[in-house]
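This report refers to the structure that appears directly beneath it.
The complex is shown incomplete by one protein chain, all other protein chains being positioned as in the whole.
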Amino acid sequence: MSLLELENVVTAYGKVEALKGLTLRVEQGEIVTLLGSNGAGKSTTLRTISGLVRPLSGTMRFLGQPIDRLLPEAIVKLGVAHVPEHRRVFPGLTVRENILLGGSNRVRASRRELETDAEQMFAVFPELKPFANVLGWKLSGGQQQMVAIARGLMAQPKLLLLDEPSLGLAPLIVQQVFQIIAGIRAQGTTVLLVEQNAHMALSIGDRGYVLETGRLVAEGNPEALWNNDVVRAAYLGGRKMVR
Amino acid sequence: MSGIVSSEAHKPPTEHRSGHGSGFLIVFTAAMTVAAPLLLPLTAYYLNLLMQASTYAVAVLGLTIVLGYTGQINLAQAAFFGLGAYSVALGTVSFGLPFWPALFAGIVIASVVGAVLGLTSLRLGGHYLAMVTISFQQILMLVLTNWISLTRGPDGIPGIARPIVFGFSFAESGTYLALCVAVLWVVGLCVGRLKHSKLGRAMQAVRDNELAAGVVGVDVYRTKVIAFTLCALLGGLGGGLFAGGFTYISPDQFGFAESVVFLTMALLGGARSPFGAALGTALLILLPEWLRFLKVTYLAVYGGAVILLMVFMPEGIWGFLETLRQRLWPLAVLPVGRVAPLPLTTKVAREDGSIILEVNQLSKHFGGLKAVDEVELSVRRNTVHALVGPNGSGKTTLLNVLSGIYKPTNGRLFFDGQAVTRLLPHERAGRGIGRTFQNVRLFTAMSVLENIIVGAERPGNEVAVGSTGVEQHALAALDFVRLAELRKQTVQSLSYGHQRLAEIARALAGSPKLLLLDEPGAGLNTVEKSELVQLLKRLKGHGLTILVIDHDISLVEQVADRITVLNFGRRIADGPPAEVLCNPEVVAAFLGNVKTHVAP
Partner (left out) sequence: MGIALQLLFTGLGIGSIYALVALGFVLIYRATNVVNFAQGDFAMLGAFSMVVLCIDLELPYWLGILITLVAMLVFGALFNLAVYYPLRNRGFQPVIISTIGASILLENGVLAGYGPRPQTLPSFFSFQGFSVGPIFFDSQYLLILGVTVVMVTLQYLFFERTLLGKKMQATSQDKEMASLLGIPVALMIMLTFIYSSALGGLAGILVAPILFVSVGMGSSIALKAFAASIIGGFGDVTGAIVGGLALGVVETFGAAYISVPYKDAFAFIVLVVFLLFRPQGLFGEKVAEKA
């Protein structure tokens, strides 16, 4: 049984069909990437999985359990954590408070447990330690991204959905973030990663899917996708590209 | 221009006939209702009731304008009503003026106060306006109750005289009622006509999509203030007639509770239609008379009714009937006769390749975030210039600065040789900058053609004067994008691709010198995208200058003469497509850096 299965999922925003029958799966322990240019439907896929948007038709199963009718609060309790686009760190709360709230889905955990786990996050993200009591809106983009990922990990998810973690970050920070993602998988958490930065995504993923206007146009392992003209065309027109 | 065919001659015959037919019907009905009080033997009780209904309806029509058409909330209509009433009362009783000058004074006072209130609070959001109007309401009550030397306080003012015209006295209640009904008809018809006028369209645009309205050329602030002032004016008119009708007024008739009553009447009947105003008023005045024994709780029922209306029937009875009608008799696709070609070339092109838009060291910061960082850009006439970059590179922010939606942190903008850095969005539209939005922003309550007409009515557009000229121009713009047949449809019934085209037509109707397109290809399928490419090529062929943002490079490279690439808010490349798309820095920005090995 796959960890996550999507079959023929159709999602629309009002009149616009953002996903036109998407089928994919994620197996335990993988890093799967979703590629595609802007507007391809990558973020919509994650938002549909995490329950922010309800699909019009199709099925979604997590560990065999259907999740297409559930609220986000219920889905995260099942073990799917979504780190959305643009980081969305709570601006009026400190770094520590943001991270602490990441454990909100763990209803049985005591405050003490959560605080211990939050402290452990500072070990994984040592650059955040000096900023533990700084309010969210004062952080730089890179710091916010780390806080967002730490917050996602606090949920102790089985599946982590990451939406464009490299967005707006300097190349060096991007490298760091991707090291962390690799580390996450090493700890046993499965990752579904949405990235516009195809290079980085393919360098870390086990498998990839390529979306274009809501449809799957290619899938396979990184080498195959990188050499695939369809992928290049999806990003850069393909014709005048020099390798 | 040859071949101009008047749309009148080619109108399907049914349109003509129904136009004249409904006109006769209206005049006939009006005449009957005005004559009725003179002919029928109504008791004083019913005469009073109908007088109240007709004068209230005039005030509620004010709410139709400000709330129904323009979408702004006014919770002080009873105060304006009171201003009108007290002007007539004090004018005739304390100052010995005849009725008409006192009424006129009342209308002027109410309008001026409304204008002042509007000017101060319409710059801010909706709940500020609501609170200011409520405050004003309370203050007026205080003044009316306490300034006894002027207003006679809570005792009120009895013995208000009725008007005399050329020796003919309206003292008799039936005659006065006929006067009120006549005034109501005139006001109702004017308010109805307003909806289809330039001002009416501007108001509805502000209500439906304030941001787009400004960008398309509507002076949003001025439109709101005018709407508010008109509302106050009608409130004053209604109040003045009310005073003459009942010949006695006191402060408690003009409190916040009455404002809520006016609001409920507008909402119940349907705020967006003058018929709704009349319907709501009639229902809420005549019906409760049966329920008079509930007098003590009937205001409580009002309160509950308002909540239920908002939840279940926000468009009121009339709105509900309208939706029903649209569902049962949907508007057909209308064939259109020959339409004059859109005069883009003659009015806008100068094919000298000079620079039409110059962006100098432009920056836009949001706190610590540098969304746009010292960008330089030059767009030449009669070219298609593309702005591309990965997600979050600052493209849309830059476009918003160009439209005037954001003020730049630093830097300057020159359009057609003139500095435009500080201009408001509608002023830029007036200079000839047109724009479409990434998320289509059409005016949902208006038809497709009306949307385009709003675009055509931007300030400074050199179109033939008069409504036919503007409509012709709009039709031409619609025809250019091949949507003319759908002109009478509602915007919501259009497919997404067609909505995008309609938005482009709206911008084209403004005869733009520069067209800004924000992700026009987003959400389109391959067929629609190739049609878009054809459209852009045609526009360029007509001499238009276009600045287009899109992330679909294959679309862009088919039409662009020049591409500017942004990354992290900075410009990283600028030049012809062949050059730019091979630039390794550009490739890296889109596809990511050279492959690095990340330990598993």
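Residue numbering begins at 1 within each chain, and the chains themselves are lettered A and B in the order written.
Note that in this section contacts are C-beta pairs under 8 Å (C-beta built on N, C-alpha and C of every residue); 3 or more make two chains touch, one makes a residue touch a chain.
Treat the numbers as computed from the prediction; the structure is a model and nothing was measured.
Residue A:L93 is the one among A:L93, A:V124, A:A182 or A:V217 that touches the chain not shown. Screening B:S94, B:T120, B:S197 or B:S495 for touch with the missing chain picks out B:T120. One of A:R151, A:R185 or A:H199 touches the chain omitted from the figure, and that residue is A:R151.
Summary of contacts with the chain left out: across B:Y176, B:Y302, B:W318 or B:F480, the touching residue is B:Y302. Although one chain is not displayed, its contacts with subunit A can still be listed: residues 50, 52, 71-73, 76-77, 81-82, 84, 88, 90-93, 97, 100-102, 104-106, 111, 114, 151, 155. Mapped onto subunit B, the footprint of the missing chain covers residues 71, 73, 75, 120-121, 123-124, 126-128, 130-132, 134-136, 138-139, 142, 146, 211, 256-257, 260, 263-264, 267, 296-297, 299-300, 302-307, 310-311, 314, 366, 396, 400, 403, 405-406, 437.
Quick note on the criterion: only the chains that are shown with their structure count from here on.
Within the complex, the subunit B residues that touch subunit A are 367-369, 390-392, 492, 495-496, 499, 519, 522-526, 551-554, 556-557, 568, 577-578, 581-582, 584, 587, 590-600.
Contacts from subunit A toward subunit B in the complex involve residues 15-16, 18, 37-39, 137-138, 140-141, 164, 167-168, 170-171, 174-175, 178-179, 182, 185-186, 196-204, 213, 233, 235-242.
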